[in-house]
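Dropping the structure in here first, questions after.
Of the protein chains in this complex, all but one are displayed in their positions.
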Amino acid sequence: MPFEALVAGCLAYVALMFGVAFAADRAASRGRVRWLDHPAVYTLSLSVYCSAWTFYGAVGYATRSGLEFATIYLGPTIVFCGAWWGLRRLVRVARMHHVTSIADLISARFGKSNRLAALITLIAVIAATPYVALQLQSVSLSFEVFATDSLTDIPLAGGGGTALWVAAGLALFTIVFGTRNLAADERHHGVVTAIALEAVVKLMAFLALGVFVVWGLAEGPADMLDRIAQAAAGHDGWLLKPDRWTALIVVSGAAIIALPRMFQVLVVEAADEDRLAVAGWAFPAYLFAMSLFVLPIAVMGQQLLPADANPDLYVLTLPAQSGQNWLAFLVFLGGFSAATSMVVVCTIALATMISNHWLVPLWLILRRKPQTGDPEDLRGFVLNARRLAILAVMAVGWVYYRATGGTAALASMGLVAFTGMAQVLPAMIGGLLWRGANRQGAYAGVGTGFALWLALIFLPSVGIGQDPALPPSVDPLAFAICLSLALNTLAFIVFSIFGMPDPVERLQGLSFVSAVDPVRHGRMARGADQVEPLLVMARRVWGAEDALRFFQSEAAAQGKSGYLPDMTPRFLTRLERRLAGSIGAATAHAMIDSVAGGSELTVSDLMQVATEAQRAKEETQRLENARAELARTATQLREANDKLTALSIQKDAFLGQISHELRTPMTSVRAFSEILRSPDLSDADRDRFAKIIYDESGRLTRLLDDLLDLSVLESGQAQLSITPANLHDLIERALSAASATQPQRVFRLDREPLAEYVGVITDADRLLQVLINVISNARKYCDAEPPVLSIRVRRTLRGGAQIDIADNGSGIETARQALIFEKFSRLNDPARAGGAGLGLAICKEIMANLGGEITYLPGQGGAAFRIVLPRRPPVPADAGLRRA
Amino acid sequence: MLDILMIEDEPNIAEAVRFILSREGWQVALHADGAGGIEAIRGAKPRLVILDVMLPHRSGTEILAELRGDQDPSLAATPVLMLTARGQASLSLPQADAVLAKPFANDDLRAMVRRMLN
Partner (left out) sequence: MPDRPLFLERASFRRRRLGDAARVLPMLAAILVLVPVWWIPAQVSFAAGAVWLFGLWAGLILAIFVLHRALRRADAATLRATQAMARDDDHAL
């Protein structure tokens, strides 16, 4: 097959992956996640476990050591035997705490300690870098197979250019689809779907090759078994060593949970724990299928290819040698898929850990005060930190590959990564099963394991230091694994027993071990004025839209309308967990405390929380639901009652206010008209007084117009003339009409004109009236210097439109936000400037008539209003009848 | 000494009252906000205060109550004419010496002020 065709095919395949990822992200953003959430997609995404190490290296491994290669897949199979009670529970607890990585999980369990997370991130980075390098190497090696005709002298580091291009392309893919948003639950639909597709390609390629080898090159399974027996006869290396067998099964079982990329797909990307019911058997079946033909391919490669051919490349050279160019190309794509999917997921996982546990805490420490500053910058910082981390991981992987010149055997680097991450497992399992486990134990265990791994496994693997002197009957790798894991576990247990956990840690321990949701602690019963700073903070992390949606749904869950829920412990808990999903548990905890003023946790608080959690656990779901429902109803009733009381007071006040508003201009009119009757007035006075009478009667008329307008709108009898309109035109007209208000003030406009070209079907004049009113209000009341008016238009999901108009002034205090849409709400306002305070009340009624709404948006750094339009105004109930 | 201090936020009404009363020969000063109203009264020590009920920042009734509680007994006894736009319902303002509902006849205003100043 010509090299150019290979490159072209490869590029087409890459384009397909970009397309699939893009389509899946798009589908997810439109809420169509049903097929994306299918257990099959989840199961296939788990196959990132089978990296290029499996795809190329397994055959090489089997050539050298026979059946021992299977340990790498048997370990995960045994772990998945316990999927129902083990992994499901891990996923449930991790989802409950919105865990973003394995480092985050352990840090959250041990008292939200960021230093522990930073240590685990360090291990992950050290362990994964050579592994990423290995994938790059395998891709460039496989290119070399096609580029050179010779089967034997393929340079290990020949394709440095290829590796660079691959690394760059993968970095681009990962940045585009891995850092799209700071989703609170850290799921990447595009990446996962592309990986699921790659998993299918990988499996198909390998099975096709296996079938070709067994039925095409050999003469069926019986012949194959004979050949295996023949091959084994000459190989002492094939005899299984029980110690290695056991150690490798343990380590690979640990790896399936602890490797950053596996934790990412197994736990973080899982929507819920139920899909493990399918993945529990389907993933072992995938591994089984990937392993079935490894030994036949190895044996056949040995028998048919020259003795000095690289066994790690048998899967490519076998079909190429037999003239099966298409099969070779398919296998090449399979290997390419294996390498790229591993690198992408690994990089995402590492980048999340690096940004959440290294860069963001560092930034917050440098900034000292996390609550001050530009509202947008944290979100931007986190995303950029992730992009930077992705580039860094990829670059370090490539540099490592260039610097070492490639390693001779693919197998060793994979095992180095496995054994490194396995050091995290005792702390993790201990943390999930044993309430007594604590942070000192975790530090001691992870630290001990890390040191031993560095000395016994990692440094020897890169040629620093040497294997310890051991009797020949003891296998050095098995020895190193046993020693490091045993001392790790021992240190973890001993230090846990003698250490003393702090209260936060005990609380988290309780939550993790009994898989219940303990509620956040502290003196939290505060007023709504504390909620708004929290909203401002959430907005900095998630962006305005997501933050508002979350706060609105939390308020709704409490039975309240609007955007500001009560500051209940439950709300704070949920907020902290969601924030943890974006920036890690430790940082989220610190940030909430900095705003909400987290109090020190006392032992009696702890006791109270513990008993509450225990009780909550015992309570049946039914009671829980009934209670929540009751509480919601009660809140709704209370709100309704408050409203009714306020309404009847308002009714009285309304009449008095109308009277006041009418009498005031009438007073001037009457007084001056009497004065005009007196004969001895100068002409100048006469003119002036006549003008006052004219102005005041105009004011009277306007007031009556407004009142009439309002009553028509309130009764729903308003005549609407519904036409198509362009929001951009309406906004332009509103801006020019409103500039008559306070014309001396020059506002800087912050708009996105292109996004404003949104067509709507509505009563354009009425909508214009609302826009003018809101913009004029901003011109009147915005007290910032220089004043800025920002306008944002978006299409809503259901085909309507949404206009946000915000200024940068001091906004409206929380207590008054509920009142501004009431009639005459500006009555005691010094700046009411001749208006009666009916403007926003009319706006509210207009929007109700148009089938939309206008609301005040709290926490936007100024007064902000959101105008929501439906796709088209509702047809009044009697309109249809009249037409009929 | 100042005859009349008027506290009224509606500029046109204030202008009308001032025009009517100064043509009668009285000296009229104006303060246009509830805030600072009591300080204006203390500073000017007028013979009569005309006070609007509904003022921005601080209502006329509050100003009246503070005036009546002032330590200086002569200041506390200053006669006060309240103007109200709330209609007949709110004419019962016991601390005021007289109450006039808006809109008023100019003659009523003149007569009432004359009676209170003499």
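Read from first to last, the chains carry the letters A and B; within each, the first residue is number 1.
Going forward, a contact is a pair of C-beta atoms (placed from the backbone, for glycine too) under 8 Å apart; a residue touches a chain by one contact, two chains touch by 3 or more.
Every value quoted in this text rests on a predicted model; they were computed, and no experiment measured them.
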item	value
Partner chains on view for the chain not depicted	A
Contact residue for the chain not shown (choose from A:84, A:498, A:694 or A:757)	A:84
Identified contact with the non-displayed chain, of A:260, A:280, A:361 or A:565	A:280
Of A:41, A:59, A:74 or A:842, the one touching the omitted chain in the full complex	A:74
Listed residues A:12, A:240, A:676 or A:708, member touching the removed chain	A:240
Sites on chain A contacted by the missing partner chain, in the whole complex	66-67, 70, 74, 77-86, 225-226, 228-229, 232, 238-242, 245-246, 249, 277-278, 280-281, 284-285, 288, 291-292, 295, 622
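One rule holds in what follows: only the chains that are shown with their structure count from here on.
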item	value
Chain A residues within the chain B interface of the complex	656, 659-660, 663-664, 666-672, 674-675, 692, 695-696, 827-830, 832
Complex contacts: residues of chain B adjacent to chain A	10, 12-13, 15-17, 19-20, 33, 54, 56-57, 85-87, 89-90, 101-106
